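Every protein chain except one is present and positioned as in the full complex.
Showing chain A:
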Amino acid sequence: MRLNVTVNGRPRQADDVWPGESLLYVLRERLGLPGSKNACEQGECGSCTVYLDDVPVCSCLVAAGQAEGRQVRTVEGLAEGDRLDPVQQSFVDAGAVQCGFCTPGLVVAAHDLLRRTPRPSDEEIREALAGNLCRCTGYEKILDAVRTAADAS
């Protein structure tokens, strides 16, 4: 099938999409946007989190066809040119990135939290990020990063 979807503000088209493909697969393998990650592909780890019409979703759980005609914003669409989003910058500065495989999903989830709650408490940060697994950091520096980003914005 043919899929039309607006990704990071640009109308995109993918042809020969097999109906069983996920939005994650289309982003990664057909649209050249591998930033969203394929850690579990069953909605448990949050590494593939993207905005779908402004709502964060696990793109591995969205059938590609469900994105037809809709707006998708991925981790690749958060920075403005060379200027990182404050969440991205604080992840780098705080040492919240080790292997980084969870980072794109966490960055999108934290970005969404700070849009909704600009000054979150630690409990609110923990709750908002509870759907994103990280195996390297023990989360401490991720919390630091979100606190710093909240202060910066």
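Of note:
Throughout what follows, contacts are C-beta pairs under 8 Å (C-beta built on N, C-alpha and C of every residue); 3 or more make two chains touch, one makes a residue touch a chain; residues count from 1.
Going forward, contacts and distances are computed from a predicted model.
Taken from the listed names "Integral membrane protein", "Sulfate transport system permease protein CysW", "Alpha-D-ribose 1-methylphosphonate 5-phosphate C-P lyase" or "Xanthine dehydrogenase molybdenum binding subunit apoprotein", the protein name that UniProt assigns to the chain not shown is "Xanthine dehydrogenase molybdenum binding subunit apoprotein".
When the full complex is taken into account, the listed residue touching the unshown chain is A:Arg126, out of A:Arg12, A:Arg70, A:Arg126 or A:Arg147.
In the full complex, chain A touches the omitted chain through residues 18, 20-21, 28-29, 32-42, 44-45, 47, 74-76, 78-79, 84, 88-89, 91-93, 95, 97-104, 107, 123, 125-127, 129-143.
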